[in-house]
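Below you'll find the structure, written out as structure tokens, and then a few comments.
Just one protein chain is left out here, and the rest sit where they should.
After this line comes chain A, so read on.
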Amino acid sequence: MTIAAAGIERALALEVRDLTVTYEEASEPALAGVSFSLSKGECLLLIGPSGCGKSTLAMAIAGILPRSIEARVEGEVRLAPELAEPGKIGYVFQDPDLQFCMHRVDDEIAFGLENLRVSRDEMAPRMQGALAAVGLDVALATRHSVFSGGMKQKLAVASALAMDADLVILDEPTANLDPDSRRHVYDVTRRLKEAGKTVMVIEHRYEPFLDVADVVVELAPGGRVRAMYRPEEAPRRGRRQRRRAATVRADEAPVLEARDLALRYGERDVWRDVHLAVRPGEWLAVLGPNGAGKSSLLEVLAGLRRPTAGEVRYRGELIHRMSAKARYGRIAYAFQNPEYQFLYERVADEIAGRVLGDEVPDEVERELQAFGLAGCAHQSPFGISQGQKRRLAMAVMMRQGADVWLVDEPTYGQDEASERMILDRLDALCEAGKAVIAVTHDLDLVAAHADRVMVLADGGVLYDGPPEALLRNQELLRRAHLDETAPVERSRVQADGGVPEREADDPPAKSPSSGRRARSPLRRWHPDVKAVALLCVAAVALCARTFAAEGWIWALVGALAFGLGWLSPWKLVKRLSPLLLIYAVYLWAFAANAAAPPGTRVVHWLWFGLSAYGFTQGLLVVLRTFATVVLAYVLVATTDGTDFMVGLSQSFRLPPKLSYGAMAGTGFLGRFKHDLDVFRMARRVRGREGWWLLRPVRYALPLLAQSIRVSERLAIAMEARGFFGPPAERWDARTYWRHIRLRAADVVAAGAVVAAAVACLWAH
């Protein structure tokens, strides 16, 4: 492939000629002979069914292909000279959570600037400018994990704008968002266009973008251009306006009933006073903003999560009294991410519910056909497309013959054909007298399929009734974040979101690592030097063999924690007290089992040999080990993780690839517990929760497969922001927003502390 900067018409931003892309190991090209051009300042909308090569095309233009993803690229992508510079093409990915590599807004935007070697003084104004350009009004030090999906996408665009991108590519930016957040994306697209940027948008639900688009390119399966349109000529997706006939059997008793449900997480009421009953043949849709607890409600209804108050009954029987087997034979549950539900390594095995040989029985083959999975029988369930995964999960559940279907976002990430098939299946279930409860953001779906709608927002049920009345009630739609058309105000983080709002006197150029409050000496210590020093102290502490030595070690640990770290003794005790029980048990183990030297008194009881000798020896072991527990607490409580990682490159010349790569990986830590919870539920639904002792082993494979996909996407997103070549490989080939200084005093302090620890060993 040639990316030619010269020889392109002046007004053109880019020109693609006969572009063909073939992924390794694929027999067919993903993109075959695509040609088009885009003028500067224009907005191109790229559409087509899933798997037709839209993202491939966008990534080839952005240079991600073949730089970050291995593939054979033929043909030409010609870019205007100014687009060929690093950072001039910004890329916003579908999943807002998988494109950030830092934790705070300022670090995140700075990451791209550091790759461009922008000087530190210039960073703050650029950040402020970019945030203003997308209409995101938040303090620079805010953690972006509290943002809504829409705000995250805005931040991603801001990161690109700060790098002075002239072409911004938005790759399915609204797929994961509720209608309210989608508005923010439409808003920011319009702002980009007005600022004269060239924009490329990939979307399935593209109608709202037709207002800003100048040209629409439609790809067909096989990666060819099917057609190019002016926006007004673009095909409108078939609206699901035809309502299905009502199937609810109002005269029959409810299959699933919930009374006075309430759910709290810690101090926070998620929702309360939820009443609900579904009858055979009924389709109930649950709507509400992101974070309103819709998925949690579904989990409570399935008996996967115990509510704080209230009860759920299946045909009159309390759900948590039913055996798991009986419960999930009657109640089917589809998670938002179908991958969690897969148990086997091949699609055919998944359908059959057991490991098949090479021969696929006819009956399984028919099932595969029916769900559009023909030809996938021997593939891994994790390797097929997003739409295929969802259909496979549906096919597997269909075999259970359940009465109640709980479905979390059935149309999420699906193209039109796949979506229609799933909805037809659910319609058929209702006709057969099953009940369906679906959590969704899709108002079209609600209008066409739901018999009844429940809106969950502001900690309770905001609406429960027929869909028509809801869809007419603009005020209610707005309160429930369901209004896609209302104008966008500047997005801010609410004060009750637990994030500081920007204060008027906050000087914007302030470096993040110089706080205003006085910081304890331990906090001011270089984070990496501190970690090494404390680790050395721990190693020395573990060599203590006498009570005198341990006493001095403990005095040193106390001095570090309270004298230099200014930690609250109360918090420390509260945090570490659960561990004391474990240590008490260890102590007992030594007292009962130590090999007491001859001549010491041993009391024999059962098969134990209790001795005072064992007790004192055990006490020594416990004291020295627990000292390192306190040291660990001191280290974690006084260290900023980002400073720690950035310091490794800045002061110790570690290739940024390692430190920033590790930083990006840790973003996954927060998701991990959530993933694990959902995953456990998914297993329970399929009756394969497994013996608790073996769970870590049985859960490992799917969890690992999930984490590999996460890491690949993160790596691609980071490289798309200029993190390749020298800025990723050499510590001095980038600039740093965080200024971590290594002073002589840091090293002297480390030496002093370790020397003090060593001196303790010789104490009497």
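The rule is short, and it goes like this: contacts are C-beta pairs under 8 Å (C-beta built on N, C-alpha and C of every residue); 3 or more make two chains touch, one makes a residue touch a chain; residues count from 1.
To be clear about the criterion, contacts and distances are computed from a predicted model.
Missing chain, UniProt protein name: "ECF transporter S component", from among "histidine kinase", "Aspartyl/glutamyl-tRNA(Asn/Gln) amidotransferase subunit C", "Indolepyruvate oxidoreductase subunit IorA" or "ECF transporter S component".
The omitted chain makes contact with just one of the residues A:V248, A:L373, A:A549 or A:V630: A:V630. Across the entire complex, the residue among A:A589, A:A612 or A:L742 in touch with the chain not shown is A:A589. When the full complex is taken into account, the listed residue touching the unshown chain is A:L703, out of A:L703, A:L742 or A:L761. Although one chain is not drawn, its touching partners on chain A can still be listed: residues 24-25, 68-70, 345, 379-380, 382-383, 534-535, 538-539, 542-543, 579, 582-583, 585-586, 588-590, 592-595, 608, 614, 617-618, 620-621, 624-633, 635-636, 654-655, 657-658, 661-662, 664-666, 668-669, 672-673, 676, 693, 695-697, 700-701, 703-705, 707-712, 714-716, 718-719, 723-724, 728-730.
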